[in-house]
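The excerpt is restricted to a subset of chains, each kept in its original location.
Letters A and B mark the chains as written, and numbering starts fresh at 1 in each.
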């Protein structure tokens, strides 16, 4: 999921927080399906690390982050497991987790763009790689929980990722990819997502019935 | 999805048409699930490009077609989006879309065989690669729409792809892979699929109940 240079300590830290948060909300989803403890841990790992994994497989960017650094697996599995013990608290902190998830969306999107940029992908692919990194984990979670992915139906999420990626990629184009721009992108993407949650901004839905 | 030499202009053109058609029918499926606009575009891209993507990932054939040539993403996303505006028309042209989908099945199967052939896969893998290219996109669509894949239950589809691939691969064996044989395969596969639709040819079903 994560690939910023080590000096980006703030973002690096945020990405750990976001991985933890995504694993924990995935654990709640697992609990709604009465999965067992092993299932909870697996769903946590898959949700938190799945987006970056799909990105790397599609780009042929090996080794995968968690293969190279298995501590990510440990972190997300432990976070998911801990959620079993503190489910009520996690549920009550719903709002905090929405914010943490928003942080994850933005941070993972930026990390995805970075990776695609490193492998010399073209601009559209940089954006798509960011979106996949930010969003695909949740899609895997919903598939494994046997739901139609929320991503395709709920408030602005993928779109926030795309816009954040576009904003971030501008810096690549103008060669301004320094700490300032990274911070700006982070603030921009996070604000966008939080506003979307607060005011329930939604894409229009396409509702189609077979009956005439 | 596509990899024929540039002089195969007719097939090349047909593949664009087929990608568009597959993205549009996927968009209708998205509409039946009330997905939002972003979801519609994503489902269109995944359905139209997913088969070739899975093939390339399984064969380790990088970079993926749409990574190298992002215009495929744009084409399928735009086609899916346009479907929102003209859903009634698309639905009424049901028959035309069945034909376009059949063209896609055959063209993608042939393209898949070509790619596997290029990476020196054995004959069975050439056939399987053709089938995956032709069919797997629809399976992804059905998984994301939370259905049991239609592919596994409806009229001859995967089988048409396999037979088309076998027919096409004969040419590789006999070193006759020229324009004539390509055209013959196309006509053969398309006829087979259209006959299967027209006369509702189906594989026998395997119906198994646990009760005795």
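Definition applied: contacts are C-beta pairs under 8 Å (C-beta built on N, C-alpha and C of every residue); 3 or more make two chains touch, one makes a residue touch a chain.
Values in this document were obtained by computation on a predicted structure and should not be read as measured data.
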Oligomeric state of the whole complex, in copies, if 2 are shown: 3
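Operating definition for what follows: only the chains that are shown with their structure count from here on.
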Euclidean distance of C-alpha centroids - chain A vs chain B, Å: 30
Chain B contact footprint on chain A (complex, rising order): 57-60, 121-122, 124-125, 128, 139, 143, 146-149, 151-154, 158-159, 162, 202-210
Residues on chain B engaged by chain A in the complex (per definition of touch): 27-28, 30-40, 42-43, 53, 57, 60, 62-64, 67, 70, 73-74, 84, 87, 91, 143-146
